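Right, one structure below, let's go through it.
Left out: one protein chain. Kept in place: all the others.
Showing subunit A:
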Amino acid sequence: MTGTPSTACHRRGRRRILIAGGLAGAVALAWGLSGDPGAARRARSDPGAVGLLRSAADAARRVPYQGRRFLTTWKGGRSATSRVTAVHTPGDGVRYTSAAGSEGYLPDASAGDATAFTKRTLDLLTRNYTVVRKRDASILGRRACVVEARRQDGTIAGRFWLDAETGLMLHRELIDATGHPVVTSGFTEISFTLPAQGGAAPRPGRTRGSSVDAPAVTEAPAGTEPESPTSANAAPNSSATSILEVPLDARALDGLKRRGWPVPDRMPGHLTLYDARREAGGAVHLSYSDGLASVSVFVQRGTLDTGALTGWKKAVRHGRTVFCRESLRRWAVAAADGYVYTVVTDAPQSTAEAVAFELPRHPDPFWTRLARGARRLASAADPFN
């Protein structure tokens, strides 16, 4: 015999305690191992270097300048460059003029974004990379503080040149794992003299210093309608584009999710949702970043009109078709479950494609679909309809 009931009971109790203790230990171990991997890395990041990046956002609002900016993206051994003239007036914003004459405007309220670092993206940067200060260097004839972001394996992922005097970011480059540049942007020439006042008249209909950080309008007459979606190959001067994005807070995002909109919080490659806006055309603009590379996902209701995508490369994977195209930026367009996704990024094309393929399949909730079908059946069977 094994024993009396009381000893069996004791044994069972002891086993339970052992199991509970084991579980608690396992949970504690898992928590300890996986807790917040960024915390350790943050500790290794140089606070001074992180501070420099943080102050660059402030400098972008505070420092008046005029100069020429460029954006170069690299694909294999080839590069594509876009150049603009930029004029910043503190309290107003930055006005851009491209070589073709199209103009853009970025108000000061969102100028913090112009350094590519907000508090949120800086947090992501220190979470995913190690930020260190390097020896000062000279760029554009000015002394600059150099900050590097390194991957876990020690390779350099990004490098920033910050003006030692004003704190403004002068140059930025992102580097892939093989050491080749992916995106380079910054000034080719800069002057810190105040620009002529004539070119900096406040825009009509816009509140200066507004707390709404989204509105960014091009040099378009007030009230101009946004261009039709078919303007992909439209007039060369697309300055008649009016843009007004409304930021979506967490509550609005939750509402969208409840209504079935696909709003994933994470994307492959440590890309994390850090900003969401509703853009003028009704699309939801989701911004993802790992701290360095930025990916924008525009989600629209509807089905994709593939007629406008002639010349795009078509890729099919896991039953999903993605249209890809590389230009200055990398584009990927996919459609699923009544939504059209447009992915645009400065990061390599593989990132855009990976994001497009990873976008959630979001079939309608069962009851929504059932109710819609019942309504259709009822309307089809209705003799008075």
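For this structure, a couple of remarks:
Quick note on the criterion: contacts are C-beta pairs under 8 Å (C-beta built on N, C-alpha and C of every residue); 3 or more make two chains touch, one makes a residue touch a chain; residues count from 1.
Here is the rule we use: contacts and distances are computed from a predicted model.
According to its UniProt record, the chain left out of view corresponds to "Putative zinc-finger domain-containing protein" among "Putative zinc-finger domain-containing protein", "Tetratricopeptide repeat-like domain-containing protein", "Aspartate carbamoyltransferase" or "ABC transporter permease".
The chain that is not drawn here is touched, among residues A:Ser138, A:Thr188 or A:Ser327, by A:Ser327. Only one of A:Tyr65, A:Tyr105, A:Trp161 or A:Phe357 touches the chain withheld from this view, namely A:Tyr105.
Shown as candidates are A:Thr89, A:Thr126, A:Gln300 or A:Gln349; the residue that touches the absent chain is A:Gln300. Counting over the whole complex, subunit A has residues 69, 71, 74, 76-82, 84, 86, 96, 98-100, 102-106, 110, 113-117, 185, 216, 218, 226-234, 236-238, 241, 243, 245, 275, 277, 279-281, 283, 285, 287, 294, 296, 298, 300-305, 307-308, 325, 327-329, 331, 333, 338, 340, 342, 344-346, 364, 366, 368-377 touching the chain that is not drawn.
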